[in-house]
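Left out: one protein chain. Kept in place: all the others.
Letters are used for the chains, namely A, B, C and D, taken in the order the chains are written, and counting of residues starts over at 1 for each.
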Amino acid sequence: MKKQKNKVRLSNNAGTIPGTLIHIGEKKTENQKVTIFDYDTNELIEKEIVNMDELLTFREKPTVTWINIDGLHEVKTIEKIGSIFEIHPLVLEDILNTKQRPKTEDFTDYVFIAMKMLSLDKNNMDIISEQFSMILGKNFVISFQEFEGDVFKNVRDRIRTAKGRIRRMKSDYLTYSLVDAIIDNYFGILENFGEKIETLEDIIIESPQSDTLEEIYKLKRTFINLRKSVWPLRELISSIIRDESELFTSKTNIYFRDVYDHTIQVIDTIESYREMVSGMLDIYLSSMSNKMNEIMKVLTIFAAIFIPLTFLAGIYGMNFKFLPELNWKWAYPVWWILALVIGIGMLLYFKKKKWL
Amino acid sequence: MKKQKNKVRLSNNAGTIPGTLIHIGEKKTENQKVTIFDYDTNELIEKEIVNMDELLTFREKPTVTWINIDGLHEVKTIEKIGSIFEIHPLVLEDILNTKQRPKTEDFTDYVFIAMKMLSLDKNNMDIISEQFSMILGKNFVISFQEFEGDVFKNVRDRIRTAKGRIRRMKSDYLTYSLVDAIIDNYFGILENFGEKIETLEDIIIESPQSDTLEEIYKLKRTFINLRKSVWPLRELISSIIRDESELFTSKTNIYFRDVYDHTIQVIDTIESYREMVSGMLDIYLSSMSNKMNEIMKVLTIFAAIFIPLTFLAGIYGMNFKFLPELNWKWAYPVWWILALVIGIGMLLYFKKKKWL
Amino acid sequence: MKKQKNKVRLSNNAGTIPGTLIHIGEKKTENQKVTIFDYDTNELIEKEIVNMDELLTFREKPTVTWINIDGLHEVKTIEKIGSIFEIHPLVLEDILNTKQRPKTEDFTDYVFIAMKMLSLDKNNMDIISEQFSMILGKNFVISFQEFEGDVFKNVRDRIRTAKGRIRRMKSDYLTYSLVDAIIDNYFGILENFGEKIETLEDIIIESPQSDTLEEIYKLKRTFINLRKSVWPLRELISSIIRDESELFTSKTNIYFRDVYDHTIQVIDTIESYREMVSGMLDIYLSSMSNKMNEIMKVLTIFAAIFIPLTFLAGIYGMNFKFLPELNWKWAYPVWWILALVIGIGMLLYFKKKKWL
Amino acid sequence: MKKQKNKVRLSNNAGTIPGTLIHIGEKKTENQKVTIFDYDTNELIEKEIVNMDELLTFREKPTVTWINIDGLHEVKTIEKIGSIFEIHPLVLEDILNTKQRPKTEDFTDYVFIAMKMLSLDKNNMDIISEQFSMILGKNFVISFQEFEGDVFKNVRDRIRTAKGRIRRMKSDYLTYSLVDAIIDNYFGILENFGEKIETLEDIIIESPQSDTLEEIYKLKRTFINLRKSVWPLRELISSIIRDESELFTSKTNIYFRDVYDHTIQVIDTIESYREMVSGMLDIYLSSMSNKMNEIMKVLTIFAAIFIPLTFLAGIYGMNFKFLPELNWKWAYPVWWILALVIGIGMLLYFKKKKWL
Partner (left out) sequence: MKKQKNKVRLSNNAGTIPGTLIHIGEKKTENQKVTIFDYDTNELIEKEIVNMDELLTFREKPTVTWINIDGLHEVKTIEKIGSIFEIHPLVLEDILNTKQRPKTEDFTDYVFIAMKMLSLDKNNMDIISEQFSMILGKNFVISFQEFEGDVFKNVRDRIRTAKGRIRRMKSDYLTYSLVDAIIDNYFGILENFGEKIETLEDIIIESPQSDTLEEIYKLKRTFINLRKSVWPLRELISSIIRDESELFTSKTNIYFRDVYDHTIQVIDTIESYREMVSGMLDIYLSSMSNKMNEIMKVLTIFAAIFIPLTFLAGIYGMNFKFLPELNWKWAYPVWWILALVIGIGMLLYFKKKKWL
């Protein structure tokens, strides 16, 4: 079994000061990159930020500002952004912890959202999980990714081309667009697993092999992990819908209800797949049992036919002086007739038993 | 195993603009057909609509108007109807998404209901799932099906012949009639599976074969999918009963309570069937184990009787010069007696062990 | 496996008009019989009713009237009673549907209760399920059974002999008495299954046979069905206790709490039995595995002892011209010693392995 | 398997008048014994009561009176006590029903508590379950046991010696003391099973035998039953804590919270044990599978080595006239070399396969 080499460190060291910023997880990209989209219905500014102080000007502007950070390893930058937007140290700590569980937390002035962004390595069907965090403020959204990805390509295009309602809406709609893009991405991944499951089903029933077992177990394991990433989303999004923060306007509520729906569908699909995989294991076992019965039948048929016949041959291989049959003229043909009767009798017996 | 060829695309492409109308799923009928029933206690208009603008006149009439659309692939028509009845773009998107999960959503002016309509291909016991959506307004009901079906034949007949209370009641009663027809249809399908299960039970206990395994697994899979279609109905209908929308009058409430009851019964039945199927797999495994024991007994009996006897024959087949028994006069008959004693002794031993 | 011949039709035909009265299920008795008990503390009228119009007089009387109908196939009678007591058509439909799920529904003027009445065919341990419905009005109780039974014999006796408080109490106490009689009857049936389980346990551990498997599966199936009849009672009775209807006085509340208690006990017992049965299947499988090991040991012991000895005999059965041992004087006795050493050695080896 | 001889009658006969006093269960003691403790901070009366009318005087006294009845079979006594303390007939019925489920019921003037008192027959690890009921009034506690036990010995001692706060507190504290004593007693029993489980674990992994299976099943069954006795206690005690009755003062509330804690711990322990036992069954099966593989390996090794060799010997046992090898001078030694090569080759092959 191919091992997952990246050891999972689940938390920061016991005992470090809460609120101390440490990047937990491996460095997945070389360069940290901060890009900005600043827009309203009429204008759009898109550029890469190098000096974080530039952000200060955007903070005051009434336009929607989307700051996206790719790469979490340069803690300083995160810290700087944190201080500009007055983010609680614990939130920054959560952003840097790539093992953070999906959750949302409302800090009145801003809302913090943490999720998992998944991608699939199609070669070995490994799911690569990336930490994604978001801070939604009155007129800004700050998103943090571990490395550059293309899940948000469409969102960017829509902002650029002013397609759809995104330019007319506020930062909460942008938040929705990002969350929606991530969850829609889950569907694509699940489809791949749906096909994988179908392929495995065919193999299991037709010709199970010992590495089939490994693949089933790997699938099972994958779904256990997937579930851990997806289950908390249900609670996360439903708490957004319950309108606990004023940052979410009632206008975007219907959009989040739609996302909620998709989330439930993702969860349902994972649960179904889990059940199918666990069903496959039962089928595998039964199928093995079947095969064993086939093997045993072959063995038994051979043994039951030839062992008695060998005995029969053994009798007349004895060297007793007084063994009358040895001298009979028709002994040998008679012996053959007897042997054939026994052999054919056994075959008929197994035929009757439906072993043949 | 026969593969399901139609790949399930679970959602629209990640990143398309929310509210963009795309038909998700395969085109299941050639012609889109829009039919209309417009009635009150006294009069009834039934006709096929070609130009969607005709619908405008019906919108204002106080009579109940039932617009039924078969075929979802011509997006333009759906869009047109949506704009006439002022339906939210997200709802239209859901209508066109044939992978939509059953749900109901209340938009004050109208209520959106999405369900699965099932039919059974009796040849291979495959369930064909069709997306069914409904919009209930003050005096209209718009229903969307993927292809023409006959589940609503009775509802139509009742409207035509003015049997029952349907002509005297409002659009919410029509909604009830449609939902009821769909859920009643589930029972018919479940009955078929009930019979299938009984047949399989007999086979498993009497003569399990390797394709039995395949059938059990297929049943299991079918119920996992069925469940996904049916479970959400519980919540859906109970939210209608809780009278959250003003469009549902208290008069039809008792009818929906009846439908709720049926839904629970459908769910209960599916759960029972699931349990039976999973019980069948255990029985299959045990039954295989049983069979293996039978085979092993046959093998062991043959081996245990004839292997010692062959050895006995082998002894006197040796060519030692000084082997006194070879020259005894009664050696051969005595040998036979010994062989019979051993053979019969073994048989008695196995009789005692209850292997015979 | 004995099949249940009576196919279960789960609902009325999809599309029949809701409220149309059709008897669903098989006709289980030849004659429909309507009997009446009309009583207060002082007087008691008990008679059989032929003309339903007689019931009109009882409706107005302040005394408690218990109308019991055995046999549901004559729809006309039910319809007539329905119109006299002003029962909603959907309720009448539920009464006639012998596949109705247990439920209670409050119609302000009356309360409708549907339950399952069970009896046991002791020959093959089949549970016969009968639909039982009840309508509780201010001063009347109407009960509907599929065929005449004797579960209520004691209730009738108490009314006749004025034993207990039944004659002093109102119609809600009568309702309680009937429900209590039905649930007490469940205990008797469960006791039979308790004994059955104990018998099976002994068989499985001592000498499992292939039809044991069938019996376990049948038990499992029975409990799945039982559960479907009994689980809804929990909700049913607890909703009565919550005193949602004014027809239930606080005085009888304590009695219903007692019934609730019994219901929980029935449910607990069924759940325990279910767990035991599923435990039995595991034991069966393990027990089969045990047996297989026993068989394999016997085979292996025979094979491992006699196959080498046969080889040993085979060596000196060869006809090589130059085979010096053949001419040795003590060759034969030495051979025997060697054979015995090998044989006994093997036996000791298996003894050490604890296979003997 | 040792059968439980005492058939469980789960309820009174269907149809007996509710409130009729019948002792359900077997008579477990010869003599019914009624003892009384009457105390306040200063004085203590302890005596056995023969004439129930004596109790009347205690009823009026402001001191705490604890009446304990051992033996439930003399219904008259129970009835008499019931009438003196004005207990509802249904409660008396529950007291006499030794199959009563644990529950508490609040009758304003008094609170009724039913529990199971367990003891362990250490010879065969059978749990003996005894019905325990209690009635808590303003200044009295009446407790009913099936036979004399020593679970309350310490409570009695504390009352006698005025140790702890028991003499200073009211009847609700006495109730607490009794409940606490019963639940503490559960721990002792569970400890025994903990040891039993450890012993079984060792046996299963080292040398599982066929009666191990029986013991596992018996454990499983015991925990199913235990659970039925203990689960309802959670609800029972938490309803006392919620302070629903005025008879429980807030002062004893903390004590009941402590008992609640213990109850949860008992439940947790039972659940853990259940899981361990079900894990043991899986291990047993796997262990059996292991053993089978061992047996099969032995068989295969013997067969694969000696069957080819026997064939080799058989070749030169043939009597063909023209069989050149027979006349070769070195044929016999060469034959032996060949045989050894084959034999050792097989051994090396199995070594490589790690079967040896």
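What we mean here is this: contacts are C-beta pairs under 8 Å (C-beta built on N, C-alpha and C of every residue); 3 or more make two chains touch, one makes a residue touch a chain.
Predicted, not measured: the structure shown is a model, and the values here were computed from it.
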> Which one touches the absent chain: D:63, D:129 or D:154?
Replying inline: D:154
> In the complete assembly, which of A:33, A:59 or A:220 touches the absent chain?
Replying inline: A:220
>> With the missing chain put back, one of D:52, D:75, D:304 or D:339 would touch it. Which one?
In response: D:304
>> Looking at the full complex, which residue from D:131, D:171 or D:185 touches the chain that isn't shown here?
In response: D:185
>> I need the residue numbers on chain D that touch the omitted chain, in ascending order.
In response: 151-155, 157-158, 163-166, 177, 180-181, 184-185, 187-188, 190-191, 194-195, 198, 201-202, 205-206, 254-255, 257-258, 261-262, 264-265, 268-269, 272, 275-276, 279-280, 282-283, 285-287, 289-290, 292-293, 296-297, 299-300, 303-304, 307-308, 310-311, 314-315, 317-324, 354-355
>> For chain A, which positions touch the chain that isn't shown here?
In response: 1, 3-4, 7-20, 88, 90, 94, 99-101, 103, 105, 207, 210, 213-214, 216-217, 220-221, 224-225, 228, 281, 284-285, 288-289, 291-292, 295-296, 298-299, 302-303, 306-307, 309-310, 313-314, 316-319, 323, 325-332, 335
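Throughout what follows, only the chains that are shown with their structure count from here on.
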>> Which chains sit in contact with both members of the pair chain B and chain D?
In response: C
> chain C and chain B are one sequence twice: same or different residues at the contact, by the over-half rule?
Replying inline: different
> If you average the CA atoms of chain A and of chain C, how far apart do the two points sit, in angstrom?
Replying inline: 42
> chain C: which residues touch two or more other chains?
Replying inline: 285, 289, 292, 296, 299, 303, 307, 310, 314, 317-319, 323
>> So with touch defined the way it is at the top, what topology do the chains form here? Options are line, ring, star, complete, other.
In response: line
>> With touch defined as at the top, which chains are paired up in contact here?
In response: A-B, B-C, C-D
